[in-house]
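For this view, one protein chain was removed and the others were kept in their places.
Labels A, B and C are assigned to the chains in the order they are written; within every chain, residues are numbered from 1.
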Amino acid sequence: MNSFGNLFRVHIFGESHGACVGVIIDGVPAGLMIAEENFSSDLVRRKGGQQKGTTPREEADIPFFKSGIFKEKTTGAPLTILFENNNVKSEDYEKQRAIPRPGHADWVAHQKYGGHEDYRGSGHFSARLTTGIVAAGVIAKMLMPSISISANVISIGGNTNAEDAIQNAIERNDSVGGIIECRVNGLPAGLGEPYFNSLESMLSNIMFSIPAVRGIEFGTGFSAAGMFGSEHNDAIISEDGKTKSNHAGGIVGGISNGNELVFRLAIKPASSTPQKQQSINWETGQMVDFNIEGRHDLCVALRAQVIVEAATAIVMADCMMYEQLIPRVIK
Amino acid sequence: MNSFGNLFRVHIFGESHGACVGVIIDGVPAGLMIAEENFSSDLVRRKGGQQKGTTPREEADIPFFKSGIFKEKTTGAPLTILFENNNVKSEDYEKQRAIPRPGHADWVAHQKYGGHEDYRGSGHFSARLTTGIVAAGVIAKMLMPSISISANVISIGGNTNAEDAIQNAIERNDSVGGIIECRVNGLPAGLGEPYFNSLESMLSNIMFSIPAVRGIEFGTGFSAAGMFGSEHNDAIISEDGKTKSNHAGGIVGGISNGNELVFRLAIKPASSTPQKQQSINWETGQMVDFNIEGRHDLCVALRAQVIVEAATAIVMADCMMYEQLIPRVIK
Amino acid sequence: MNSFGNLFRVHIFGESHGACVGVIIDGVPAGLMIAEENFSSDLVRRKGGQQKGTTPREEADIPFFKSGIFKEKTTGAPLTILFENNNVKSEDYEKQRAIPRPGHADWVAHQKYGGHEDYRGSGHFSARLTTGIVAAGVIAKMLMPSISISANVISIGGNTNAEDAIQNAIERNDSVGGIIECRVNGLPAGLGEPYFNSLESMLSNIMFSIPAVRGIEFGTGFSAAGMFGSEHNDAIISEDGKTKSNHAGGIVGGISNGNELVFRLAIKPASSTPQKQQSINWETGQMVDFNIEGRHDLCVALRAQVIVEAATAIVMADCMMYEQLIPRVIK
Partner (left out) sequence: MNSFGNLFRVHIFGESHGACVGVIIDGVPAGLMIAEENFSSDLVRRKGGQQKGTTPREEADIPFFKSGIFKEKTTGAPLTILFENNNVKSEDYEKQRAIPRPGHADWVAHQKYGGHEDYRGSGHFSARLTTGIVAAGVIAKMLMPSISISANVISIGGNTNAEDAIQNAIERNDSVGGIIECRVNGLPAGLGEPYFNSLESMLSNIMFSIPAVRGIEFGTGFSAAGMFGSEHNDAIISEDGKTKSNHAGGIVGGISNGNELVFRLAIKPASSTPQKQQSINWETGQMVDFNIEGRHDLCVALRAQVIVEAATAIVMADCMMYEQLIPRVIK
């Protein structure tokens, strides 16, 4: 099941080395002016090869609008966006078919899908699927011009000087983890529900759909576990809900309180480290040494920044629609 | 919207000081033998008053089966369980109506529901709503006898000696946070989906429906952000997917890999600290000092343990049904 | 799975001879003033015993509000309404347990639920479950004061003089079918979606949840099959969409066009006819003659009128919310 959202609903599909990846978005209001250029900067940020520590695979990442757009505006019908896969090298995956790569989904996919999974470049599990999330995020952000969302790497390999940390990883020839912090400003109070559609529930649900995310915390997060209530509580200092501190990270009782929304994500080191690794060969039953071939990121946190922003925007658009703060037709 | 799950679907309802709280469960297989006794031990664990640091409010917490059971077995129809609220003191909430309690949902609820919310004892936002989750968890666990789920407080206030930490909080007369670790054994490989229904997505979704949860991490979690790929990857050492280490915490690519499932939750200190606090009085527009009255927990992490187990069981039952590992009729 | 609707979401539960039947409604706006009296007239219309040809079972049908109401107004939290079952006689069902009643769900329920179903008074399959639908309909109608919904029996047993037809059935001592026509006025244009959430799709989905409904047709319905396009098409005669004829019954392309909404339902004769019938005894494997005991309707179409109105209102409220024509908070 590959759908997310209630009113702004996203369906992603595709494989890394198949024909394409893409997204269908249901619930986009009619009348939103859309052009290829709106997607460029976010897609470039998501794409590898621009930055130290990211994959050199170069896909054009041109969004092909297949439905839902007419005369450069959304029509209210499902909006389909496709990204072709052109720059594909699948041979390496054939060779190592019987050796599940540690940290990757190879073994679980083989188990779950009875050996029928597309194993080339992680197939449907590939981070390339996040292209659709980024595209949906572009639409979502356009629907909420007064809300700003910014996700940034705040540490890599435990080092807050991210540039040093990347250089270190390059020198060690190893992948490395990082932490992303996302901040959202301009949110109205009242978004989210008390329980299963709490803002944290919805955000964490979609964030754990981003490959390599291993943890999420809101506001003070895990450090709240070491605090006393008198320290942690945020005094409410105005009738419109502003608080003196923001330990809650902008969410109380599952609902936005109008203060800045703050959360952080733990991103594990890319599973595709250039270092020698061990795994079992399921044909021979023997443990083998092997090296990951192919083109990969050392630090996926870097490319994940824009994906986190997009995923955040998708949740916010869905909540804003529920509160009738985004109209069904854009005038 | 207060529903969770696809095939094992839970709907919770009620208010802290209303007539009752409860749960409807859709999708329970027919033929499961159920008695009040099955619920006792989990409900007692959830209930306050048994343990240092928990609320002295004493509710009988007797499950009233209102539908879906006949001749002591489930029928396959929706299973409704009600818990009456008897031990209620609402006067304090009337008095302090205009002063939203810091850390509580008072202000956001007032904003979102236009002043119509039931504000007595946090109303629908109360942790008392988790009684329904615990009850659903009991059913879920009965459907998966070979799976064991155990959640434990591993630190309070930053101290791994939880007894000392509670004593410290009692002496300081302040509430305190904690960390819960949940471990699941006996899970088959193959549960969960690559994206929006990844095991982490579903687990985090429901965990953030538990009041006071501020963070979740799987396996190495936030410490993965400081690791290199060669350290973090778990070598696969057998054809049935066993790994040498378990940094992944039993989930790869969103899917269980048959190793132990491990995650941790950050629980904030209870908002209802006995300490003096400040907030705005929205009628007068003045900041005021005030004290929380009523009966409250100093450390909600203690009572949350069984709720975490129940929520975990709900997710697992849903996934097991999807994989056809729980039959539609219990023989 | 017993839920219906997207934004105005109804969950029904209960059994005919169990503790109660009831409904939870998610998505009710906060601030709607609600009292027991609002429900009386619709519940009386649904209830038997008031009219020739309806069951003499007399339940008080008092709505017990179990959650979601505070100070006589809705709070925005799930609204739970329970109806107790008091006037229950279950002995007859025990006696004839092994003989599935023709037309009833006895045999399919036994098959589907492995013999664990509550078979007393049709259990969860009983038309008594529609009490919850009627109650939800009352709420839905209160949210749409400018829309009027009226469902009426237009023929019984093929006779448009319904009184004669009922008298005839009473004299023959047999149950009889009928046709209900529902008309909705005051609907805005634009409700519904082109495909799976077309107005017809949603309406027919919920109408076939009403026991004994065997067919539904919109506008000219089945007679359209005998017409030519030049006859059937409704000429549009004003800019606001009014049409000269209304063969479409107010829906075009799945979407309301602002004209009167018209549909008809075929209601089969009640399965519980007083006439002697035959069925198999699944314990002996023998065909047996038997008579239905208990208290039953001769013409369920009579009581179904108000249920049809309620079900219609539920769909309309859901669509109106999607189009942002019902606010989240009632002022």
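Some notes on this structure:
In the analysis below, contacts are C-beta pairs under 8 Å (C-beta built on N, C-alpha and C of every residue); 3 or more make two chains touch, one makes a residue touch a chain.
Quick caveat, the model's predicted, so the values are computed rather than measured.
Considering the whole complex, the residue from C:F8, C:F65 or C:F125 that touches the absent chain is C:F125. Among the residues B:A77, B:I166, B:L203 or B:A317, only B:A77 touches the chain that is left out of the figure. Interface with the hidden chain, as seen from chain A, comprises residues 1-3, 9, 11-15, 18-22, 24, 26-27, 30-31, 64-68, 70-71, 73-78, 80, 82, 112-114, 116-118, 120, 123-124, 329-331.
Looking at chain B, the residues touching the absent chain are 6-7, 77, 194, 322-324, 327-328.
Of the residues in chain C, those that touch the hidden partner chain are 1-4, 6, 12, 100, 102-105, 107-109, 111-112, 124-125, 129, 155-158, 169, 172, 174-179, 189-190, 193-198, 200-202, 204-209, 211, 213-239, 241, 243-244, 248-249, 252-258, 266-273, 275, 277-280, 282, 285, 287, 301.
Here, only the chains that are shown with their structure count from here on.
Centroid distances built from C-alpha atoms place A farthest away from chain C.
Here the CA centre of chain A is 26 Å from the CA centre of chain B.
Centre-to-centre separation of chain B and chain C, using mean CA positions: 37 Å. Our note on geometry: chain A versus chain C, Cα centroid distance of 44 Å, whole angstroms. Within chain A, contacts with two or more other chains are made by residues 6, 194.
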